[in-house]
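Let's look at chain A:
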Amino acid sequence: MPTQAYLLLGALLFSLGTLGVVLRTNALAMLISVELMLNAVNVTFVAAAREFGDLDGQVIAFFVIAVAAAEVAVGLAIVIDLARRKRSLDVDEASELRG
Partner candidate 1 sequence: MPVEILVIPLIVALACALPIGALARPLAVLGGLIVAADAAAGLWLGYGVSSPMDPAIGSILGADGFSGAMLVLTGVLFATGAAASTGVRSPRGYFALWSLLQVTVSGVFLARDLVLFFIFWEAMLVPLALLMWLWGGADRRAATFRFVLYTMTGSALFLIGIIALGVGAGTFSIPALAGYRLSEGSQIAFAVLFLAAFAVKLPLFPFHGWLPRAYAAAPLPVALVLSGIVAKTAVYGIARICVPLFPLGMSDLAPGLVALAAVGTLYGALLATRQCDTRGLIAFSSLSHLNLIGLAAVLGTVEAARAVIVASVSHGLVVAALFLLAGMLASRTGSSAFATGGLAARAPVLAMFTTFAIVAAIGVPGTSGFAGEFLVLASAYVRFPGAGLVATLVVIVAAVYGVRFLRATFFGAGAARGDDLSRRERAILIPLFVLILVVGLAPWTLTDSVRLVTAQTAELHR
Partner candidate 2 sequence: MTLALVVAFPLAAAILIALAGGRLGRRTTGVVASLAIFLSFGAAASMIATMLSRPLIEARIGPWLPIAGADFALVVDSSMLAVTLTITGVSALISVYSIGYLAHDRGTQRYFAALDLFVAAMLLIVLASNLALLFAGWELVGLCSYLLIGHVRERPAAGAAAVRAFVVSRVGDAAFLGGILLIATSFHTLDLAQIAGVAIEHGNMGTDPLVVASALLLVGALAKSAQFPLHVWLPDAMEGPTPVSALIQAATMVTGGVVLLMRMRSALAPDVLQAAAIIGGFTALGAALVAMGQRDLRRVLAWSTISQVGLMFVAAGLGAVFAARFHLISHALFKATLLLGSGSVVHAASDELDIGRLGGLGRRMRWTAGAFAVGTLALAALPPVSGFFSNEGIAAAALAESEPFLLGLALVTSFISAFYAARLFVLVFVARPTVEREVHESSVVMVIPIAILAAGALVFGGLVSSGVLPIGSGRADEAPISIVAISFAIALAGFSLGWLTYRHGLERARPVEEVTGRLANGFGVDWVYRVTFEQPFTAIARELDTGAERANQLAIDGLVLLVRASSTLVRRVQAGYVSRYEILLIGGAVALLAYWNWSAR
């Protein structure tokens, strides 16, 4: 398969993730969408690594997975706290930090 196909898949997944973050107001759904974006990037990295025969892309993909795990840990903690305080997962409920 040509590398373009992987890149197209990555771009598609990234766009989906972005749309999810922007359009959904459910905190969990937004978290999943962020995961989707990160993994779209991973796909792109791995595809690029195969294209150029370089291992750097794969290494970075592992870093991203580690960061994503940390991000999920923190993100879920925030979501749980949000759910406790607001009795809801709607992020628009938590809009106190405004100008």
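Quick notes on this structure:
The rule is simple: contacts are C-beta pairs under 8 Å (C-beta built on N, C-alpha and C of every residue); 3 or more make two chains touch, one makes a residue touch a chain; residues count from 1.
If you want to know what made the cut, all candidates are chains of the complex that A comes from, given by their letters.
None of these values were measured; they are calculated from a predicted model.
Note on chain A: across the options 1 or 2, its touching candidate in this complex is 2. Chain A contributes residues 18, 21-23, 25, 30, 91-92, 94-99 to its touches with candidate 2 in the complex.
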